[in-house]
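Please read through the structure below; I'll follow up with questions.
The excerpt is restricted to a subset of chains, each kept in its original location.
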Amino acid sequence: MKFGILVNEGPYTHQASDSAYQFTKAALEKGHEIFRVFFYHDGVNNGTRLSVPPQDDRHITNRWSALAKEHQLDLVVCVAAAQRRGLLDANEAKRNGKDADNIADGFRISGLGQLIEAGIQADRLVVFGD
Amino acid sequence: MLLHTVNKSPFERHSLQSCLRFAQAGSSILLLEDGIYAAIQGTQFQPLLQEALNDKKVYALLPDLQARGLPSEKIIEGITLVDYGDFVDLVASHSATQAWL
Amino acid sequence: MSDEDMMDDEAGGGVVKKFLYVNRKAPYGTIYALESLEVVLIGAAFDQDVSLAFIDDGVYQLTKGQQTDGIGMKNFSPTYRALEMYDVEKLYVDQDSLTARGLNAEDLIVPVEVLNTTQMAELMETQDVVFSF
């Protein structure tokens, strides 16, 4: 079965990203396909490569990046939500005249249409939020 | 039928009550994250959950229970403890999932 | 909306699903109402069978007379009136949520269909995809 995953909250502050990660990992272990993980609202902050959590804590962004690499996951950060909150890739930084970007490996920035598409193409959409 | 998820403590927010108001007979409810506090015996929410159990399935995510120090024997009878793999199965076996955020 | 928002238009390839947007949060205190509306607007281009449900504090999103100058935010409530132009016409409001808040359909900025609990529950059960924010 094909799953779409929506993550509405940023890393660490709410458990949403953790629950979404555990769900995604379990789905993959059961042989399901993850059509896309879409990060919306503060969820876009999961995609920063500048995070430095304490050494005895999980690294939420790196964990997503590693899972994406292992399973060719499509991790999509909403462009409008990301712009509001300061999550940019090199293109977005250039387009908006910013001198730095902060997106992590394995994440890409795209439009809300990608969320709608996940709703259409995936057999099930699961929402994790606050 | 729908799978409803509730991730909020019923002591803090009204999500559980709203969920229970709209959940149809035959649907399922999964308590996760801080939502699992609703699964404990002896609180004001026990009657609500017991009524729900008459015609719905209620599940609680075991890893979230364990994290919060809630022993399985304090869970309301009839609530099924599940892990993340079971959560995946529940999503797959219901027509859609509605998150009561 | 930026260019990227539009680039996936018609990605559905002919499939028509029942999409329900569940709005349960008040506006301005948090951004969920506004960003939910942004999804609805983008989603309208995909020709799915879209419904919006307003439950609990979500009914406050639709109140008339919002004036946001004092808090320095943009008043986005007129956008709900624009939904019709996007062919988003199924707006359902929970009767009990209105009543509990001392509101009725005349207090709302757009025409809506007011549903009782059973009707709303049945609407939910028929959906293929439920978005909550």
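Letters A, B and C mark the chains as written, and numbering starts fresh at 1 in each.
FYI, contacts are C-beta pairs under 8 Å (C-beta built on N, C-alpha and C of every residue); 3 or more make two chains touch, one makes a residue touch a chain.
Note that this is a predicted model, so its numbers are computed, not measured.
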**Report entry** Per-kind copy numbers - full assembly in this file
**Finding:** A x2, B x2, C x2
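Following the convention adopted for this analysis, only the chains that are shown with their structure count from here on.
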Query raised in the report: Which of the two pairs, A-C or B-C, is linked by more C-beta contacts?
Result: A-C
Query - Length of the line joining the C-alpha centres of chain A and chain C, rounded to whole Å - result: 24
Query raised in the report: What whole-Å value do you get for the distance between chain B and chain C if each is reduced to the mean of its CA atoms?
Result: 26
Query raised in the report: What parts of chain A, by residue number, touch at least two of the other chains?
Result: 8, 125, 127, 129
Requested in this report: Return the residues of chain B touching two or more other chains; collapse runs of consecutive numbers into ranges.
Outcome: 96-97, 99, 101
Query raised in the report: Where on chain A is chain C touching in the complex?
Result: 6, 8, 40-41, 79-81, 83, 109-117, 119-121, 125, 127, 129
**Report entry** Contact footprint of chain C on chain B as seen in their complex
**Finding:** 1-2, 14-15, 18, 21-24, 27, 95-101
Report summary line: Seen from chain A, its contact residues with chain B in the complex are 1, 3, 8, 15-16, 19, 22-23, 25-27, 29-30, 32, 123-130
